[in-house]
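Below you'll find the structure, written out as structure tokens, and then a few comments.
All protein chains but one are shown in place.
Chain IDs A and B follow the sequence of writing; residue 1 opens each chain.
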Amino acid sequence: MRHRLLILSLLFVLIPVAQAAEQLRVAGSTTVLPIVAEAAKYFRQQHPGLSLTVSGGGSGVGVANIDRGLIEIGMASRDLTATEKQRFQGKVKQVAIARDAVAVAVSKAVYEAGVTQLSLAQIAAIYRGEIKNWQQVGGPDSRILVIDKEASRGTRHVFARAVLGSERARAPGATIITGSNNEEQTVIANSDKAIGMLSHAWLNDAVRAVAVGEAGAAVLPTLATVADGSYPIQRQLNLLLPQRGGKMSIAFVGFLLSAQGQQIVQQVGYLPVH
Amino acid sequence: MNRSQISKIIIVGLALPALLLPGVCLAYILFKGLPALSWSFLFSATEGLGFGATSGVLAQLLGSLLLALLASLVATPFALGTALYYRLLASKRQQALLAGLLNMLQSIPPVVFGLFGLIVFVHLLQWGVSLLSGAIILAMVILPMLVLNSIASLERIPGQYTEAAQSLGLHHGAVIGRVWLVQAWPGILTGQLLGVARALSETAPILFTATVFSGVVWPESIFSPVTTLQTHIFYLAQEGSNPQVIQVAWGSAVVLLGLVAAFALLARYLANRYENPQHLGAER
Partner (left out) sequence: MLKFWLTFSSLTTAIIILAVLGFLLQASWPLMQSQGLSFVTGTEWYPYEQLYGMLPVLVGSFWSIVLALLLAVPTGLAAAILCAELLPERGRAALRFSMELMAGIPSVVYGLLGLWLLLPLLESQFDLLTGRSLLAAGLLLALMILPTIMVFSESALRAVVTEQRETALLLGLDWPTRLLRLLLPQAWPGIRVAILLALGRAMGETVAVMLVVGSMDRLPQPLYNLLQPAQTLTSRVGREMAEAVVGSVHWAALISSGLALALVAMLLSLLTQRWRS
């Protein structure tokens, strides 16, 4: 008993009770997460005394937590909405660090059966529940597993605005709701009849992007089509920080916008802003 | 075949899942997770690209242990105090009331304490998502079981010990210190160990109140967030897609299971060793 208490109090002593001097907490969009996580590795090496934590949760979490003062930097894969801008007036600023396409992703089996292009109207009809079978869009005879995202997710805002007309539009055709890019990617990869919305950096052999647009004029999501603006569902990836951010937050954002930071952006698979 | 045999067969048939599933679950977890284990998996800290595919779980291991031990440290004085009050000062009615309240506290789902902690510790007291918030929330989760365990082990002390001590003119403090704690410590310690095991297995209450995904190996202060095995498994399970990441999730599950089992088995060993109260005192 006594020994144990001794050991426990020793442990306790090892953790200072005071607030850490330099703390930088980043949370939010899982689309932005890979950039920040990678950049954090380098930034920690440059600033050894700094405690820099990174966690996901989605753009909604980034926005809500910067509002609550729980984090120093928020990540959002969408622009702030009108209401949010109003609330944050003069308090929070938004800094774009990369550009990205929201791909309309389908399972490999669907892609290989011939669904390589969908018009915005067709995608909308699928999400509204008007098209329920892949056959109706030139695919195999199987039901469609329609993956929607949690309403607060940045990817969903961007997708819903481009496809359904409003960032808050409902998707009555949805079969299942997922959260992060990874979660959605997993569901699409494990299924042979799924369609979903996904940052294009998450595409792989099992998760294929269809070209978006009318037949003949459809555009694939690539860095080039994002750069020239021809791909219709694209967005900025943003960091949110208080108007009077701390020294370290500003330095970190500066690092991301530097040549080295922008190179990381490219490595992870997004389009640099500079 | 007679009625008796048929009914026995039915019982066995119905019970079959209970006979098979524990083994199946454990075997599947070990089958998936053991290949991931290695020295570097256990003793290196995660620093991977966002989703920790290639790295170890040292940080998570430390975080889980810290949270659970700290929770037990916070809860112990209150648990012991409550148990002693129950045995020493409480009237019959107070005992009944206290037992009722303890049962009630125990019945509240852990996630509710998470919500409470989010409101009070994280926001109201401005502790943020931190080790401290999580430890106190977990302390609340394990408090009733610690109390009930301590009461049970105090009750196992033979009455004549107490009477003898009291007839020697010892006051309350001395009775507690020289007789009760000497006699009951293995039982109380068993309860503590089980409490730590329980705190190690809770995920929901610390998900928004104490943990982040990555970036912490050893928390800078009690106001810093930690990473834990539980939440690590959760994030990887939910978000991991490539096989390597899933492998890390299963590996972490085996580590967590091993940790819980270690505390539970230690508790069991203590309980068995000191089961007979007559032998107590002599050990120390």
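Simple rule for what comes next: a residue touches a chain if its C-beta (ideal position, glycine included) is under 8 Å from a C-beta of that chain, and two chains touch if they have at least 3 such contacts.
Everything numeric in this text was worked out from a predicted model, so none of it was measured.
The undisplayed chain touches these shown chains across the complete complex, A, B. The hidden chain makes contact, of the residues B:L98, B:A165 or B:L266, with B:L98. Contacts to the hidden chain, counted on chain A, fall at residues 57-58, 60-61, 63-65, 67-68, 143-145, 150-152, 168, 170, 174-179, 187, 190-191, 193. Within chain B, the residues in touch with the undisplayed chain are 2-4, 7-8, 11-19, 21-23, 25-26, 28-29, 32, 77-82, 84-86, 88-90, 98, 100-113, 115-116, 118-120, 123, 140, 143-144, 147, 172-173, 176, 197, 200-204, 207-208, 230-231, 233-234, 237-238, 246, 249-250, 253, 256-257, 260-261, 264.
The criterion applied here is as follows: only the chains that are shown with their structure count from here on.
Interface of chain A with chain B (complex): residues 1, 4, 8, 11-12, 14-20, 23, 25, 27, 30, 33-34, 37-38, 40-41, 51-56, 68, 70, 179-183, 185-186, 189.
Taken together, the chain B residues at the contact with chain A in this complex read 47, 49-51, 66, 69-70, 73, 122-123, 128-129, 131, 185, 188-189, 211-216, 218-225, 235, 238-241.
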